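For this depiction, one protein chain was excluded, whereas all remaining protein chains were kept in their positions.
Per-chain numbering from 1; labels A and B assigned in written order.
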Amino acid sequence: MSTKEFTCVVCPNGCPIVVNIDDDETPVITHIEGSTCKKGEEWVHQEIENPMRTISSSVVVTGGDCILASVRTNRPIPLGRIMKVMEEIKQVTVIAPLAIGDVVLRNPAGCDTEIVATRSVAKAQ
Amino acid sequence: MSIKTIHRDVVVIGGGPAGLAAAIAASEAGCKDVLLIERDRILGGILNQCIHDGFGLHEFKEALSGPEYAARFINRLPGLGIEVMTGTIVLSLSPERILEVSTRGAIQYIQAGAVVLAMGCRERTRGAISIPGQRPSGVYTAGAAQNFINMENIMVGKNVCILGSGDIGLIMARRMTLEGAHVEAVFEILPYSSGLPRNIQQCLNDYNIPLFLNTTVTEIRGNGRLEGVKVAQVGKDRAPIPETERYIPCDTLLLSVGLIPENELTRDAGVAMDPITGGALVDDTFMTSVPGIFSCGNVLHVHDLADWVSVEARDAGRFAAAYVHEKREASRQRITIKEGDGVRYVLPQSVSGERDFILSLRVTAPWRNRAVVVRSGDKKVRRKKIVRLHPAEMIRINIGKDALAAAGGSSLEVSVE
Partner (left out) sequence: MNHKYEVLIIGGGVVGCAIARELSKYRVSAALLEKEMDVGMGASCRNSGVLHAGFKYAPGSLRARVAVKGNALMDDLCRDLKVKIKRIGKLTVGLDEEDEPTLRHLKEQGDTNGVPGLRVIGREEMQKIQPGVEGYIALHSPSSSIISPYSLTIGLAENALANGVNFHLGQRVESISQQPEKGWHVRTAAGEIFEAQVIINAAGLYSADVSRMAGVDGYTIYPCRGEYYVLDKRLNGTLTALIYPAPKKNAPGWGTHLTPTVDGNILIGPTAQYIKEPENHACTPDILRRLRIEGQKLLPAIQVSDYIRNFAGIRAKQTPPEVGGNKDFVIEDRKDVKGFINLVGLESPGLTASPAIAQMVVEMVGNHLSLVPDPSFNPVRPGSSDFFSELSAEEKADLVAKDPNYGEIICRCEKITKKEILDAINNPLGARTIVSLKYRARASMGRCQGGFCIPRIVRLLRDEFGWRPEDFLKRGVDSPLFVGNVRPEGGQA
């Protein structure tokens, strides 16, 4: 068994939460102290059992008025797959023009998400 | 060569989150002659390089990246007929609201009916905090590194130490890790982090990057490129404890050690300043001590979230437009607001009592389950219970004019109890 400490990020109250976890193959929460609401508890469960994250990065643009376009996931991905998703993002090259929301990559590393542009890029003059 | 002078009703200096919101609000308030001046080639300010998400949770109820958040505002400018000058820098500002501006190909004067200062802030540097040692390359402020990586496609280093646990430092710890750098650790001189809990979790813990509190960099080593840093724990007086000093080899040191409001133009114009915020003294319309000059956003005081910048700037823009239309003089009756126990600063520093307003403040230390109390003499104007109080986070409290009138008096004190 191990103990993990969290600061809850669900609301600005930022409650400190201490969790005791059974360290079997799939973690089971045995005890939570500190969370003052149901949402906080749900969040801790999610954080321990299957933490999900959004990530942001950049992709190379050719023929645009800038050399990089910022991108992000439009749905959260499992924390453990971030590096794999990054590997795929690094391979992407897009051709200008680009609009906010344009999909530059679908289902990277098998994740249920799209990588979308977060800035628009005009064609180079 | 003679220099031409043009007239504009409301001139907003700075095209970042504050300036964008202020210009839009001034226009929506009925001012048809709004000019927005930005020194960069594009609008958006620092938002352009903040490609991480988390912006807009308050304003748009969704998590946007910086560029997306900026675009929501920028896209509204043409429809409102707001004039924009990019690549333009304001060289000077007079108390009479005459701006000397320089654009590619032209220097001109602009006589403004009202000015909204929205220049934002700059990062505190190595020199400003006097880190001893040599002066190799590889020492960057976190924001400069962010600019190189996210805007210029340039990688600044491979083995990274970060001093300061401000949000930009935390964000950059994750960003550099995702791009293949090894982030050794983050060091924070204070006993608590100055970043948001979410960023501690998602930028450091997720990647097993340790955060050392009560620790600072005591020496920078390297003649050419950075070779390493010495770090040491600090005592209660924040002085390094020599026995705890250790050497960490690294080729890059990022500094996330605070932001300074960029108020050189403000001083030019003779505006009275608050030594604690580093910004102007303002009233409940965000007007400074110089009539017709308004201030908002990070140039007024450093905010924790861009969303609050937008909210504040909207008010400033609206009042600037009203000033032009009504030729309003500063109200004669003034209630001053002072910091009491546990409060580092309050804003505005004075109010008219004629309207409701939002009090912004920061506390001096982290607490849980305290109340922020606003008093006029021994009369209570407002008491608000807050679960989490943290120096890194701004607290905003509505104050009603009726409560103010009921309490009476000419000065308020805000304290934590």
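Simple rule for what comes next: contacts are C-beta pairs under 8 Å (C-beta built on N, C-alpha and C of every residue); 3 or more make two chains touch, one makes a residue touch a chain.
Source: prediction; values computed, not measured.
Asks: Touching the hidden chain in the complete assembly: which of B:Asp9, B:Asp33, B:Asp53 or B:Glu123 does that?
Replies: Answer from the full complex: B:Glu123 touches the omitted chain.
Asks: Of B:Leu57, B:Ile260, B:Ala322 or B:Val387, which residue touches the hidden chain?
Replies: B:Ile260
Asks: For the chain that's not shown, point to the residue among B:Glu28, B:Glu100 or B:Asp206 touching it.
Replies: Hidden-chain contact among the options goes to B:Glu100.
Asks: In the full complex, which of B:Leu64, B:Ala114 or B:Ile149 touches the chain missing from this view?
Replies: Of all options in B:Leu64, B:Ala114 or B:Ile149, contact with the hidden chain holds for B:Ile149.
Asks: For chain B, which residues reach the chain that was dropped from this view?
Replies: Per the touch rule, chain B residues meeting the hidden chain are 1-3, 39, 87, 89, 91, 100, 102-107, 109, 122-123, 125-128, 130, 132-138, 141, 143-144, 147-149, 151-158, 179, 218-220, 223-225, 240, 251, 260, 264, 267, 275, 278.
Asks: What residues on chain A make contact with the chain left out of this view?
Replies: Given the touch definition above, chain A has residues 58-63, 67-68, 90, 93, 95-96, 124 touching the missing chain.
The rule is short, and it goes like this: only the chains that are shown with their structure count from here on.
Asks: Compute the distance, rounded to whole Å, between the mean C-alpha positions of chain A and chain B.
Replies: 26
Asks: Help me check something: in the complex, which residues belonging to chain B touch chain A?
Replies: Contact set of chain B toward chain A: 48, 51-53, 63-65, 67-68, 71, 150-153, 178-179, 196-198, 200-202, 206, 387-388, 390, 393.
Asks: Name, in rising order, each residue of chain A that touches chain B in their complex.
Replies: 6-9, 12-15, 36, 47, 51, 53-58, 60, 66-68, 70-72, 79, 82-83, 86, 100, 118-120
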